[in-house]
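Every protein chain but one is kept in place in this view of the complex.
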Amino acid sequence: MDPKDIKKFLELIEDTDIVELNWEKDGQHIGFRKKEGAVRTVVVSEPAAAESVPANDTNGKITAAEGKAASTNHTLKSIMVGTFFTAPTPDSPPYIQEGSKVKKGQKIAVIEAMKIMKEVVSDMDGKIIKIMVENGHHVEYGQPIFVIAPNVES
Amino acid sequence: MDPKDIKKFLELIEDTDIVELNWEKDGQHIGFRKKEGAVRTVVVSEPAAAESVPANDTNGKITAAEGKAASTNHTLKSIMVGTFFTAPTPDSPPYIQEGSKVKKGQKIAVIEAMKIMKEVVSDMDGKIIKIMVENGHHVEYGQPIFVIAPNVES
Amino acid sequence: MFKKILIANRGEIALRIIRACKEMGIRTVAVHSEEDRESLHVKVADESVCIGPAQSSESYLNIPNIISAAEITGADAVHPGYGFLAENSYFAEVLQSCNIKFIGPSKEAILKMGDKVQARAIMDKAGVPIIPGSVGVISTAEEAVKLVRKIKYPVIVKAAGGGGGKGMRIVQNEEALKNAILTAQNEAKRAFGNPEVYIEKYVEEPRHIEFQIMADARGDVVYLPERDCSIQRRYQKLLEESPSTVISDKLRKKMGKAACRAARAVKYVTVGTVEFLVDKDGDYFFMEMNTRIQVEHPVSELVTGIDLVKEQIRLAAGERLDVDQDEIEVKGHAIECRINAEDSDKDFIPSPGKITKFIVPGGPGIRVDTHVYQGYTIPPYYDSMIAKILSYGHDREEAIIRMQRALSEFVIEGVKTTIPFHQKILANQYFKKGEVFTNFIQKRIIEETSSKQ
Partner (left out) sequence: MFKKILIANRGEIALRIIRACKEMGIRTVAVHSEEDRESLHVKVADESVCIGPAQSSESYLNIPNIISAAEITGADAVHPGYGFLAENSYFAEVLQSCNIKFIGPSKEAILKMGDKVQARAIMDKAGVPIIPGSVGVISTAEEAVKLVRKIKYPVIVKAAGGGGGKGMRIVQNEEALKNAILTAQNEAKRAFGNPEVYIEKYVEEPRHIEFQIMADARGDVVYLPERDCSIQRRYQKLLEESPSTVISDKLRKKMGKAACRAARAVKYVTVGTVEFLVDKDGDYFFMEMNTRIQVEHPVSELVTGIDLVKEQIRLAAGERLDVDQDEIEVKGHAIECRINAEDSDKDFIPSPGKITKFIVPGGPGIRVDTHVYQGYTIPPYYDSMIAKILSYGHDREEAIIRMQRALSEFVIEGVKTTIPFHQKILANQYFKKGEVFTNFIQKRIIEETSSKQ
């Protein structure tokens, strides 16, 4: 992440009551948490057009590479409201970790709602790039919970 | 005036309570009168930049000529509120008519306010192009009352 | 008292409830669909949770997500507003099982009043006048023919699970009756999942008069002065006022007491409304009970000074009524106009879109309840009501003039609204004289307008 971008973000959240900010360039997600409040999420699902244009300097090459990744990475969003857990019980090991390979249909988390645990399964074969919600935190409808890099067919 | 422009104006005033509309291209004035209401005036004092650019077809030449006139013509505005008269008494002949040559300081109208007649004098040597208010009608502050073409020093 | 209330609704009523909570020192949780992120109720609440996509069925009617939202935010009560889950007894039941208080009556009271046939029987037993008609559900055409020979035509066939005019058929003679029963059953099944219908004598040119009641858990019930909601279009209320021009002090007392009996008969707690039809002779008949706060509650607030939403919350929390019947009196006159984003010139088709200019009326005697603002985009998914304008005056004439003044000031650009239609109603001579029946819009506005053209 470019230091200029970091500075820009810090300026943006100054004077707000945002206490936690997650920024993901490849998948183009911005998640933030408000003080005492519910989780609010802004999802920019389409990477900006400019980023997929290969640039012509050293920095540019990196951008181009990132741009390519961005167009393939996938965000799995919560379709329910509840509490997010990375493991089926407090004592069990987590289903997966960042970097884990996953199969389509594989259990990767649970969300507890109304005393019932609902399993979250991966919707594709690939690799977990990022777990976007901390274990035990709340999720709302539509909130990004995982970034998955699909297996490249080549 | 272009028939298209006329049509555009008619569309604009449809569904409004405007009952009288004066449009002056050279001096760029638009005056309109509301039903039962006070006179409302919009003054666009600067001719649009585009009009001073000579165009390259037959219509264009006329536009260009008008554009030139517009940049030199002068609008005399009322600096008081009252009733506008073109003559000192109902029986007298009018001070001037459209087309009259006038000298700076020459009486060209009177405005009656609070039973007192205040003279309106021309603020330059030139020719009256247009009397913008009808005899006996009301004027408000800043309302254009005359368009004067100054004498060209050549 | 509750510490945190989740508002399971949107729009102006969500905002209204949040306002009451703020004034009571109760924290608030707004829930919202993805579409409603920029809605005012979300911005004004202390917390907010997105509960689903735009479609109501997946968001504002999504019971698991709403209850999860209450759980993760630690809300100890849920206010359902009106519409959506407000009269859903299952929702009330699930909340109860989760130890979250439903701000409304018991699930039993909701169920009893929700079944129109059962409600009729309970009212009859409680001594509340009901419209002559079938005692229970009508199953066959033969049964219907026999009944109607006694009560005479015209009659109306209604859905037991219904409301809002759906599944209703007015029948003028015996030939039409059989077919009407079948059609109504089919329509009722489609609309409410319940094909049961019943028959009532059709009251001609009635007024829609309703009584707001407040009841506590101890069984004390009081009524507020009536609201006249006769100005309706296709069973949708457009303009409400209090008091009514035709209800005498004596009749008010009689009907008010009947409304209280209705509430007691189902052990009603919190606030509710008993709706009556009043015929030309001043006879009144129970129509139905709304077991929730209503859109038009502010007209009663203006003439009595009672904050109904605060009272509703207090009563739901188990507190006692703090006002006696004889302390409640009508003072002045209030009118509400529901401003909808609809094109009244084009058969009231909804007019969603971005509000490009919005200047609300103000000054003396005007109250505005709205969740929209300049720059807000009205989504096409929900109710078209975008504002309620209320006027208050010393008398009906002043309230009407104030409303006319307010509507003339109200600037809404970017969408079509029903403001011009309300201006027609307010200027109508029959309206000014107070001669309003439930057919007013059809007879005095729509037919008169078209006959002039």
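Per-chain residue numbering starts at 1, and chain names A, B and C are given in the order in which the chains are listed.
By our rule, contacts are C-beta pairs under 8 Å (C-beta built on N, C-alpha and C of every residue); 3 or more make two chains touch, one makes a residue touch a chain.
Computed from a predicted structure; not experimentally measured.
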Omitted chain - touching chains that are shown: B, C
Of C:Gly162, C:Pro225, C:Pro243 or C:Pro298, the residue in touch with the unshown chain: C:Pro298
Full-complex contact with the absent chain, from C:Asp307, C:Asp343 or C:Glu435: C:Asp307
Contacting the left-out chain in the complete assembly, out of C:Arg402, C:His422 or C:Arg444: C:Arg402
Per the touch definition above, residue among C:Glu23, C:Glu142 or C:Glu329 touching the missing chain: C:Glu23
Candidates C:Arg367, C:Arg396 or C:Lys416 - the one touching the absent chain: C:Arg367
Where the missing chain touches chain B, by residue: 34, 36-41, 80-83, 113-114, 138, 140-143
Absent chain, residues of chain C that touch it: 15-16, 19, 22-23, 40, 44, 298, 301, 305, 307, 332, 357-360, 362-370, 373-375, 394, 398, 401-402, 404-405, 408-409, 411
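Here is the rule we use: only the chains that are shown with their structure count from here on.
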Of all other chains, the one whose Cα centre sits farthest from chain C: B
Centre-of-Cα separation between chain B and chain A, whole angstrom: 66
Rounded Å distance between chain A and chain C, as computed from the means of their C-alpha atoms: 43
Centroid spacing, where centroids are CA-atom means, of chain B and chain C in whole angstrom: 58
Multi-chain contact residues (two or more partners), chain B: none
Interface hub residues of chain C, defined as touching at least two other chains: none
